[in-house]
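Shown here: the complex without one of its protein chains, the others still in place.
For chain A:
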Amino acid sequence: MKIVVCVKYVPDPASQPRFTAGHTVDRENVPGRLSELDEYAVEQALRVVDAAPDTHVTHLTVGPPQAAEALRRALAMGGHAAVHVSDDALAGSDASATALVLAAALRRLTPDLVLCAMASTDGGTALVPAMLAEHLELPQLTFATEVSVDAGTVRVRREAVQATEELAAELPALVSVTDRIGDPRYPSFKGIMAAKKKSLQTWTLADLGVPADQVGAGAARTVVDEITARPPRAAGTAVQDDGEGAWHLAEFLATKKFI
């Protein structure tokens, strides 16, 4: 079986985000990393390998040159190979263009199972998995909290707003996983060393047959006109509880008409 895990290189959530002149997220000039939520998807792929060692796992990303770091990190966790779609024309791509390019790469990689995180930790729109499923005409099983693959069928459990659901589909299929699905493993020293020797290919748009005018800032379907930092919330009053804390809080809630 072939699994492809789609991963993203994102600004480190601990650092202050920066934006390009075109109001897109600056991923090149700030410290970045493999999106934490993607580690859960990588972990699930590796668990399939643990159970069925003939499974082949490829990590796939679309991103600037630095995004190779995210692939190295995923490879250090495990898996066999990585593909980095990188092209100057991609700068400023929105979710639609990113999904278009990932879909083109997935068509070439022909996986049985596509694994994604529930969302990225930067944009956080959760759009790309569903867009990929639509492009590739794959059944989508999203927001999984449990996943199992057996005899050509994938099953997931998910906690939707109103119900707990079990979904199933025949492979090929696309699954997105949440951070409830099981803690990702930490790369071992051996894993980090081994990752350096694993295949990491770089593909361009021309390799994928995607016309450059369908991606990048010029083709973006969505445009950001303005980004402004919200004024930080000012810390208000804090009282030390000396037995009267609850009374003071009740006073505050009453003046605000909550009681």
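The working rule: a contact is a pair of C-beta atoms (placed from the backbone, for glycine too) under 8 Å apart; a residue touches a chain by one contact, two chains touch by 3 or more; residues count from 1.
We adopt the following convention: contacts and distances are computed from a predicted model.
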Practice prompt. If you had to name the missing chain as UniProt does, which of "NADH-quinone oxidoreductase subunit NuoF", "Electron transfer flavoprotein subunit alpha", "Acetolactate synthase small subunit" or "sn-glycerol-3-phosphate ABC transporter ATP-binding protein UgpC" would it be?
Written response: "Electron transfer flavoprotein subunit alpha"
Item to complete: Just name the one of A:Leu102, A:Leu141, A:Ala195 or A:Val215 that touches the chain not displayed here.
Response: A:Leu141
Discussion item. Given that one chain is not shown, which residue among A:Ala91, A:Ala169, A:Ala194 or A:Ala212 touches it?
Written reply: A:Ala169
Item to complete: Can you work out which residue in A:Lys2, A:Arg180 or A:Lys198 touches the chain that's missing from view?
Response: A:Arg180
Discussion item. By the contact criterion defined above, which parts of chain A meet the unshown chain? Give residue numbers in ascending order.
Written reply: 13-14, 17, 23, 37, 94-96, 99, 118-119, 121-131, 133-135, 137-143, 145, 155, 159-170, 173, 178-180, 219-230, 232-233, 235-241, 243, 245-250, 252-254, 256, 258-259
